[in-house]
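All protein chains but one are shown in place.
Chains: A, B, C, D and E, in written order; residue numbering restarts at 1 for each.
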Amino acid sequence: MTAALSAPLTWALPAAILLLALAMVLTLLRMLHGPTAQDRVLALDCMYLNGMLLVLVLAMHYASEVYFETALLIALFSCVGTTAMAKFLLRGEVIE
Amino acid sequence: MRQRFLPAPLLSLALFGLWLLLNHSTSVGHITLGALLGWAIPLLTRGLRPLPVRVRRPGTILRLALQVVYDTSMSNFHVVRFLLFPRYRRHPADFVLIPLDLRDPNGLAVLAMIVCITPGTAWAEISRDRSMLMLHLLEVDDAAKIAAHVKSAYERPLMEIFE
Amino acid sequence: METVLALAIGVLAGSGVWLLLRPRTFQLIIGLCLLSYAVNLFIFSMGRKGLAIAKEPVLHLGVPENLSNYADPLPQALVLTAIVIGFAMTALFLVVLLASRGMAGTDHVDGIKAQDAQEML
Amino acid sequence: MSATDFPLWLQWLIAIFALLGAAVALLGSWGLLRLKTYYERVHAPAIIATMGCWLIMWASTAFYLASDTGPTFATLLIAVFVAVTVPISTIFLMRAALFRDRRAHRAVPPSISSTSLARTPPPPPAKLS
Amino acid sequence: MPLILLIILPFVGSLLAAVLPANARNTESTLAGIISLVCTVQAALLFPEIANGQVLRQEIAWLPSLGLDFVVRMDGFAWMFSMLVLGIGTLVVLYARYYMSPADPVPRFFSFLLAFMGAMMGVVLSGNVLQLAFFWELTSIFSFLLIGYWHHRQDARRGARMALTVTGTGGLCLLAGLLMLGSMVGSYDLDAILQAGASIHQHPLYTPMLVLVLLGALSKSAQFPFHFWLPHAMAAPTPVSSYLHSATMVKAGVFLMARLWPVLSGTDEWFWIVSSAGAATLLLGGYVALFQNDLKGLLAYSTLSHLGLITLLLGLNSPLAAVAAVFHIINHATFKASLFMAAGIVDHESGTRDIQRLSGLRRMMPMTSTLACVASAAMAGVPLLNGFLSKEMFFAETVFLDAAPWVRILLPLVATLAGMFSVAYSLRFTVDVFFGPAATDLPRKPHEPAHWMRVPVELLVLICLVVGIFPALAVGDILRAAATPVVGGVLPEFSLAIWHGINTPLIMSVIALLGGIALFGSLHWLRSRAVLGQRTPVLHRFSGKRAFENLLARLSWLARAWRRGLTTQQLQWQMLWLLLLTLVAGALPLLLRGMQLGQRNDLPLSPAFAALWGLGALCALGAAWQAKYHRMAALIMLGGAGLVTCITFLWFSAPDLALTQLVVEIVTTILILLGLRWLPRRDQTLAPLTAQTNYRARVRRIRDFLIAVSAGLGCAWLAFAMMSRPFPESTSTFFLEKALPEGGGTNVVNVMLVDFRGFDTFGEIVVLGIVALTIYALLRRFRPARETMDLPEQQRFLAGDLQTDLLNPRNAQDTAIGYLMVPAVLVRLLLPFATMVAVYIFLRGHNEPGGGFVAGLVFSVALLLQYIVSGTQWVEAHLPLFPRRWIGVGLLLAVATGLGSIAVGYPFLTSHSFHWTLPVLGEVHLASATFFDLGVFALVVGATLLILTALAHQSVRAHRYHSRLLEESVLPKD
């Protein structure tokens, strides 16, 4: 316990990672369940967000400075897939 | 002349900042390179950005930002509470119509950002002539109050800034 | 960890293979994508000293350059190439699939009408 | 400087921030799963994009500042980018949902654009200022 | 003159003949005549040496590694045959000059004829059995071409094909047999083989070898049961028939049997196979010849019969019989060639070869008649003609044979019967055609042919007479020289006298003569009573030709049936086979050698990772499950699986991979979505499954499921086995050590991509470029299905309140309107930032994760976002991109960078780093790899944009189509 208290990062970060992974699983359930296509897209969007946070925490956990770009790209581009899908649902074609 | 060689100074500045942040370095080389890129990229992508952006009143911007931070934090707490204790839901979710006076696309875009990053509020639809905005709110107690809040807290400053 | 990854590869490959055996072109392309994930992970798992955590092959000053400090860079380079080629091939297959669909009027892999084929399953 | 060498208060700070952020993400995802209608569900990820994102971002900024390498303030960029991109996807998704629900004659408000405008075939080119 | 010229000259002549103009009949025949005459004379001049028992031999090393030295070897037997080939060849050329019509395209004819002559000489003079097989097949081929000379006739085509198929097959068998023979003896050289003598009879492979060789020989000589091709080969022009199908080519079979007689004969197998085939042919040919109404048909069957005789003689395992066989080869060649030519003259002058129509030609063409009569008398074996002599020898052999009792009784009977047939058909040939009342209804009025056309016949008949009257004088030496090598050195005693006293053979001859006349008379009588039809009694039921054609037809049907069974055009089956094969291939070694897992310690399991992959697995399964009807859902789940893969890469220390996977994932999603627009909606009109199809469907699914499960398990097992094994030393340490000092970068993966393994990257970008171009090319001719050509459902015939602000950006000048307004502003703002990020990722690539590829994709995705929001036309109007030029420039940049190092003396793609110290900026570091990466960047941008915009442009086409429909007001109102 003292070890845990003296080095909270050693357990807190894995716990955070686990929470985020569970969050992703929850979004997956929504994705599987649907019921509408927009629900699934929303779930994917959310999954990407969770994934991005997971990457950030993972980076801290492993004290790595090179994971950041991945998170940055997720942040920048997670909307692209969602937008394309939403546009497809809305207009039947992605690029008009 | 400025239009041709420096089409978007604000954007250039932002890009310059982005460069320095990304490289977390303030060496001479990076400053030169960042400035160069900040100047060149808007120039190259100029064709795809036809809308000029004019921004005034930095003070208003600051005020608006603070307001947004405050509102966002509050609504975050609301939503968290709502999610944690679903039983204590007080009001149903609903759409809210808000008449708009703001017409500038950039201003509307900032409004959209504010609305969207505020949990519990989602941008649903804007009328074609931009005179009416429809939001979806997680909890609607009084639609008129919400509309008034949006107009006063966000739309007005935005109109000041962009128009 | 290895078990999880191996199982993951297995599931991806199995799903991909199942889809490869389906009659619709769209199933085929999804199957190929899944298969390529599986293959990429498979190649990736072939690194020296197995899987490595927090040992990115990005050199740090003062850290001895050997495989106990860095992940094996070679499989990573291979996977990179494989990803790119896989992407290109997916794109190509998609377009061929569309063309086939346009010419044959059906999305069966053999270009036959659904009604004629008992195998639209 | 490795993470375990951080001062304890900093470790706690980072740990709490990260855990809270993760918890918020979990809560948001839970909301996504649990809420009844699509329009309610749309709001759940918003807390991830704001609160979850900011908490974890501050945690990692603190982490990198303390460990003296890495992206440091650049992590702020993530929050900024998220703020810019979330509206894009939300607007599209909401519009798509409304469109599909209206087509399916579900109970959603009618369009707020005037319908007479919609019926005229190609609209006049809208020239913006 | 070197012997080899005897082979080469005809081929040279053939080439010359082929290039002469089509109407050069005289030139052609002169050329052919001169060549064959020169060869004949040359060969004849060699006789003194040959008669001494010398064996002339020339060797030219050709393919020593195959044992195929070019050995030209001439002994007496070969000399005799060469004389036949060349001498009769000369006469045939002369004859053909007059026979062929002026309108005939003779270059082809003479060219093939000369080539055939060369090939035949090759067979005869081969001193190497492989060389013999080589020329053997050539004779088949040229015979095929000559039979098919009048290719507009169906019988010619069929006859040619049949001849080639039968003799070609035989030739292949022969080749196999000779290879075995050579392998048994240890050499392909004929001399060596002949010296091996009877020693190979004991070899275990003797019988199969013998069967194969005999298959070749018997089919070539048209022996039963391969006899049927020869009559059909008569569709060839008559010179060809007389040359190939009586005098030379068909003799190749007996030539071979005689050639290898010392080695092969002397066993029971030999006796039974050869003599029974000979005897059967002898009788069959004679019998069928009796009923032929076609002159050439009659001659063809008589040829069969005589060849059967020769074969029978060779099969008797007695040296004397072999001598008789050799003698009969000579005799048959002379009289049969002359007969064919005579028949050709009749045909040529009267316009028909139908014996029933011909009659009394004696009056119109007395000379020809006389010649034909003499020749057929020789064929019948009338004394004082050469045929008599060899027949006598034959009869004698059948009588004095040392064999089983029933054979000793049967054989003379057979011989006498065959003699009778021979007399009868000879009579039919002469009496029916040349005697009797003059025919009146002939197509042409017959008269004597041109004198020179008759000369060959005259010469040949003269030989018949001379040999018949002065046998010993005329051919004694020749026969002796020719027969010695056949019997293997020791020539048995034989006498070439006309009169041997009254003995059994003579009595048999007399019986044959008288019986033959009687047979002819009775048949004549029957025929005049119209009892006999057009067909051969009894035997017409057993048509070899029909059997052959049936066989071929059946073979073809069978092949088709097998092909249907052995191959499939259905992709699912192909996939099934492929996967099964892979499973077997992958599993078999493991099962055979035992599967072992390694001992390596696991990394500690992270529950988060397990949860993540639970999610990934569910996504994969979900995608597999939903891909049939819910494409969108499948695509979304694919995205989920991709994200988990990306995070996995990151987790296990591969940031470069994670970046690439992420961006590629996004582009792929857009791509598939773009494609989804052109796929049909879920088909609701599927016919409901019947109970039977349902059952089959279930079986299929279970089978596929099992395969999928085993493939998955297999992959998992392999992966786990590999991961848990201890690894040997690898090259990787080298890369880690050299990356910075020599590669100039700290990101080893990137250094590897642009330096260590730059060639891979080089290839990879080419792939991308090719694919982009292919897609562009394919989509240029894209023809979407009709129902998808219309607007998407979402844009069709909707109530106004659904459409409202939904605008197609095509219709707006600035596309930032309606629902797109706010996104457009944000997306356009995103572009410069994304570009900046791309530059950042590009520049840091060498030292940190990133690089040209990811940067290119980032830039492309940012641009694609513009396309999505603002539409194709607006983007392209505002920012013209030329993706193909990007591709071209990218490739050239990469090549130029690579070649740059050659310019400074280093191999391709060697990387160089440059360092400058500039006044203000300090140290500037530039690696040549950066330029390479720049090429990658340009190419990736170009390729991605080309691919996606080419797809996107299809939408524009659809809209154009739609508005055209609107204009034409043919849009269905519903």
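Structure notes:
Throughout what follows, a residue touches a chain if its C-beta (ideal position, glycine included) is under 8 Å from a C-beta of that chain, and two chains touch if they have at least 3 such contacts.
Everything below uses one rule, namely that contacts and distances are computed from a predicted model.
Only one of "Monovalent cation/H+ antiporter subunit D", "proton-translocating NAD(P)(+) transhydrogenase", "ABC transporter ATP-binding protein" or "Xylose transport system permease protein XylH" fits the UniProt record of the hidden chain, and that name is "Monovalent cation/H+ antiporter subunit D". Looking at the complete complex, one finds that the omitted chain is in touch with C, E.
The residue touching the chain not shown here, chosen from E:543, E:710 or E:963, is E:543.
Within the full complex, the residue among E:8, E:38 or E:172 touching the omitted chain is E:172.
Of the candidate positions E:497, E:514, E:553 or E:605, contact with the unshown chain belongs to E:553.
Of E:36, E:293 or E:416, it is E:293 that touches the chain left out of the display.
The residue from E:95, E:109 or E:224 that touches the chain not shown here is E:109.
Only one of E:764, E:814, E:848 or E:933 touches the chain withheld from this view, namely E:764.
In the full complex, subunit C contacts the hidden chain through residues 20, 25, 28, 32, 35-36, 39, 42-43, 46, 48, 74-75, 78, 81-82, 85, 88-89, 92-93, 96-97, 99-100, 103-104, 109-111.
By definition in this document, only the chains that are shown with their structure count from here on.
Listed here as common contacts of subunit A and subunit E: C, D. Of all chains, the one whose CA centroid is most distant from that of subunit A is E.
Annotation: C-E is the more contact-rich of the chain pairs C-E and A-C, by number of C-beta pairs in contact. Mean C-alpha position of subunit B lies 13 Å from that of subunit D. Between the CA-based centres of subunit D and subunit E the separation comes to 67 Å, rounded to the whole angstrom.
Shown for subunit E are the residues in touch with two or more other chains, namely 606, 609, 635, 651, 655, 676, 794, 804-806, 814, 816-819, 822-823, 826, 829-830, 833, 837, 848-849, 951.
Across the assembly, subunit B contributes residues 18, 22, 50-51, 105, 109, 112-113, 123, 125-128 that each touch 2 or more other chains.
You'll find the chains touch as A-C, A-D, A-E, B-D, B-E, C-E, D-E.
Contact residues of subunit A toward subunit C in the complex are 62-64, 66.
Subunit D contributes residues 24, 27-28, 30-31, 34, 37, 39-40, 42-44, 46-47, 49-51, 71-74, 76-77, 83-84, 86-87, 90-91, 94-95, 98, 108-109, 111-114, 117-118, 128-129 to its touches with subunit B in the complex. Residues of subunit D that touch subunit E in their complex: 81, 84-85, 87-88, 91-92, 95, 99, 102-103, 110-119, 122-123, 125-128.
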